[in-house]
Each structure stands twice: as structure tokens, then as C-alpha cells.
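Note that this complex is displayed minus one protein chain, with the remaining chains in position.
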Amino acid sequence: MSDPTLDKLPGGFKGMSEDIGSDQTTFKGVNWGKAMMWIFLLSDTFVFSCFLVAYMKVRASVTEPWPYPSEVFGLEVFGVPVPLLLIAIMTFVLITSSGTMALAVKYGYEKNRKMCGLFVLLTAIGGLTFVGMQAFEWSKLIFHDGVRPWGNPFGAEQFGAFFFMITGFHGTHVSIGVIFLFIFARKVYRGDFDTGRRGYFTTMKSDYVAIEILGLYWHFVDLVWVFIFAFFYLW
Amino acid sequence: MWTGLVFLAVIIGSIAFHVWTPWWWTDIASNWGAMDDTIILTFWIGGGVFILVCLFMVYCIFKFNYKEGRKVEYKPEDKKLEVRLTWATALGVAALLAPGLLVWNQYIKVPENSIHVEVMAWQWGWKYRLPGEDGVLGTSSNKKINDDNPFGINEDDPNGKDDILIDSEELHIANNRPVKILLRSIDVLHNFYVPQFRAKMDAVPGMITYYWFEPNKIGEYEVLCAEYCGVGHYAMRGLVVVDNQEDYNKWLAKHETFSSFIAKRKKEGLINEKVVKINNILNTKKSIKSEKNVR
Partner (left out) sequence: MSDDLNIKKTSSIKTKSSSVSGGGTDIDYVRPAELPEQDLYHGHSFITKWIFCQDAKVIGIQYTLTAVFTGVVGLILSWMMRMQLGFPELFPFLTAESYYQMVTMHGMIMVVYLLTALFLGGFGNYLIPLMVGARDMVFPYVNMISFWMFFVAVVVLMASFFVPGGPTGSGWTLYPPQAILEGTPGSGYGILLMLISLSLFVIGFTMGGLNYVITILQARTRGMTLMRMPLTIWGIFTATVLALLAFPALLVSSIMMTLDKVLGTSFFMPTIIKAGEMLSYDGGSPILFQHLFWFFGHPEVYIVALPAFGIVSDLLSVHARKNIFGYRMMVWAIVGIGALSFFVWAHHMYVSGMNPWFGFFFASTTLIIAVPTALKVYNWILTLWRGNIRLTTVMLFCLGFIVTFVNGGITGIFLGNVIVDVPLSDTYFVIAHFHMVMGIAPLMVIFGAIYHWFPLITGRFLDETLGKWHFWVTFLGAYSIYFPMHYLGFIGVPRRYFEMYDSPYMTSAVGMNEFISVAAFIVGAAQFIFFYNLVKSIRLGKPAGKNPWKANSLEWLTPQVPPEHGNWGEKLPVVHRWAYDFNVPGAKKDYITQTTPPSEVIEAEVEKT
């Protein structure tokens, strides 16, 4: 290294703590919005953890038998019951949308307005499909199987309560994400991030890093789904 | 000047109050003298720290009051002092914690020979159940509670037949014999607390909690509910009477067992119609379930 100040910097743990503690920014070169999203996601992780821990606690202690998930969540295709079919498709759709999101971020870096917008839009559509299928699943459980938050024909009543609460909370996250994805698809297409056009509410300029921030959120929502999937459908 | 004096007066006043206070704990009537001892220990160590810290502060107020041009020490840190203070504090804390945990260990380990007493809390009052001849309480569940089975005793459990039911706020226990209090609640949280016995624990609906003590002074003691349970909380009192063995046996003999209770109900012809009523409630509750089960 030719930079004389860098040579003088201490290494090891000391160096690390000095880097973190150095002036101006703790995470060097990290955009404010991105840092904020990370910390928000940390907080949100605690929300979902609380939900899931509560679920585990109650499921472990409840005396009535817990319904058998692969039976409850089964779907009949041409008269053949296929366990977990719908969920598998839903999960597939959501994971795919994570992929399209990643591509959107990539094209954002390249400032490729058209492709970036396209993939944001695709992601939004993926999310919308997921929410739609979730709505279908809910209505099947409610109207066809008679599962209610306060009781169900299969066993412990907390089953329905936790299922609707947690998937509902997650679904809300997805829906909010979808709304933002649509808004940002429009912004990208309109070229806001190239021209530095100011936001309608915040009056702030923005650029393609916004897509990456949105992507962080979207991947998080996907990740949470994996946990919900594991805890509800596979346990 | 007088600022320091007032702070000094506050410290001295606190000590004086502590020494001469007319308000102090009730005479202990159980084996938990160790709890009082740990409190006293904490008082000595904690009180000592409080006094030292405050006196140091008062001294500083007197000594280093503002003077133009006073020479002030500039010493951002003093590693040695800080390390010493850390260790001293850690030691003090350990000295408090260790005996505390030892006593807690006794508190949660119930002696084998203790008499089991079930305390059932409701809004707002107490009921009790004692084991009969067999010395064992029958299993129970709140789901089984109805007018014919006020404690929800499991009818299939032979241990429950001779259980003694006490539908009153007054409980008697025998002196100098360890008692294990088993707490149940049919509605909300409560807490069975007799200040003279020191011990307490919440009663939680849906589960059975416990604690134990050994009464060692004959007399009558008021039970206070110590966990907020709605508007009647402050009035939710009961009575524990510590008897000698003889009086205790007499008192025990006056109360009916579960089987004699049922027999009486049957004779009065009360039983059937109630059962129907309870079943109705159960049915509406599980209506969705049964609907599905038919399918």
C-alpha cells in the first residue's frame, strides 16, 4: 500500500475496534437507508421470533392434540390427496421472486433502467401471486375445513389462532412489500433514479440504492417465510 | 454550605428512621427465618454502601465547593482504582447472592413428609382441599368443575374419593409439620400470601404451582391475595389457623369428603339437571369440533 496513513493503522482486534469507532461513520461507505433497513430488519426479526417462540411454547404445552399439518394442508388434485402441494408452490413462487429481486438489484447497479424496472415489476407480480395463493389457502381452511382462530375440527384450538396470526402477519409484510415494489417499479421506469427527481412525500432525491434496500426487505420476508414454512408445515 | 448539611441530614435521617422505625415485619411464624436473615444481611451490606457513597458525596460538596481558580484534578481514568472497585463490588454481590441461592434451593425443595394442601383461588375468595386417609390428593382439572364437583376432581382417580373439601375461607394446619401448598385458580392469577409465613407464590389458572413452609407458632393469620386479580383484589382475604395436632384433627373430622359430598348431592336430587346444563355449555363451545367429527 502506498497510503502512508494506512500503514500506521493498528491491526487485529484493536484495529477493528478503531475502525468501528472512527469518526463520521461506523459502517464505512454504507448508505444511510441501507443501514436503517438492516437495523429495522433486526428489530423485525425480534417480532417474528417472539411470534414463533410463543407458538413453540404453546404447542409444546397444550394438552389437546396438535393437528397433523400434512393432512390439514393437503390439497386434492384429481381426487388424489397431495400433502403440502399448495405450500410448495407458494414457497417456490416466493423464492423465485427473491431471484428476480436480486436481478433487479444487479441491473440497478448497472443503472439499466429498463431491465431493473422489469425485474422489480416481476418481483411485485410474484409477491402478488403469493398473497393470492395465501388468500386461497385461508379461505379453504376457513370455509371448507372449518378452521377458525378460536377452534378447529382437528385438535388444539391454538393451531388456527397461531396459523392465522403468524401467516397473516407475514402476509401483511408481503403485501406492504408488493405495494412498494409497484411504486418503485414506476419510479424506475419514470427514470427518477437517473434524474434525481424528488420524492412526493419526503422531498428527497433517491437513486438505485433504493432498489437494493427494497431488495433487503424482500429477501428478509422470504427468509421469514422459510422459517414459518418449517415450523408450521413440516413440524 | 447548607446544601451539604441537608444532604447529610437526609442520610442521618434515613439511618435514624431505620433504627427507630415502629414499622417492621410481623413476627415470623414459620421456618423461613433464613429469609429474614438474608434481608438483614442485605441491609448491612447494601445500607453500608448507601451510607458510604452518600457520605463521600456530602464530603465532596463541602470540600470542593466552587472557588474561582481552585486547582482541579485532571485525571481521565485510574485503571487500578477501577479494577479494585470492580472486584470489591463483585465480592459484595457474591456475598449476597450465595446465601440467597442456598435458601432458594431449600424453598423449592419440599420435604418428603409434608402435608399437601390444595388452595383453590377464585374471584374473590379461597377454597381448600386436603388429602384424606391415603394422604394423596386426587388428580383434578378445571375442565371438570361443576356444581357437583367444585374442585374438578377426576372421578376415575381413587385417590380423590376421600379428599376433604373445605368450602370456606378458613384453613387449619397443624403446628410444626411442613405443609406443601398446591395452588390452583379457576379464573385469573392470585397469590396466597400470609405475611407471617413469609412465603408466597402465584396461583395460575391451568397449572398447579407450589411452595412450602413449616408453621411454628399457634395462632390465627390473615391471608392476603398478593397478585392483582380484579376489583375484589384488596378484599380477597382468608384465614389460616395454626392448631396443635389435637385441635387440627378435630377440625379435620368436621369436614366432608368428596364421596360423601356426591352422595349428599345425589340424595338431594340436584345432580342430573346440572350435569345437563354444564354439558350444554361444553357443547356450544366445541360445536365446530363436533360438527366436523361427525363428518
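Should a chain be cited, it is by its letter among A and B, assigned in written order, with residues numbered from 1 in that chain.
Basically, a residue touches a chain if its C-beta (ideal position, glycine included) is under 8 Å from a C-beta of that chain, and two chains touch if they have at least 3 such contacts.
Quick caveat, the model's predicted, so the values are computed rather than measured.
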Left-out chain, listing which of the shown chains it touches: A, B
Of B:Val117, B:Leu137, B:Ile153 or B:Cys229, the one touching the omitted chain in the full complex: B:Cys229
Quick one: say which of A:Phe92, A:Tyr109, A:Phe136 or A:Trp235 touches the chain that got left out. A:Tyr109
By the contact criterion defined above, which parts of chain A meet the unshown chain? Give residue numbers in ascending order. 3-6, 8, 20-36, 39-40, 42-44, 46-47, 49-51, 54, 57-58, 61-64, 108-109, 111, 149-150, 156-158, 160-162, 165, 169, 201-205, 207-209
Even though one chain is not shown, chain B touches it at residues 3, 6-7, 10-11, 14, 17, 21-26, 32, 34-35, 38-39, 42, 46-47, 49-50, 53-54, 56-57, 60-61, 64-67, 70, 72-78, 81-82, 85-86, 89-90, 93, 96-97, 100-101, 103-105, 107-108, 122-123, 141-143, 145, 147, 183, 186-189, 191, 193, 195-196, 198-207, 209, 222, 224-234, 237, 278, 281-282, 285
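Convention: only the chains that are shown with their structure count from here on.
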Calculate how many whole Å lie between the centre of chain A and the centre of chain B, each centre taken as the average of the chain's C-alpha atoms. 45
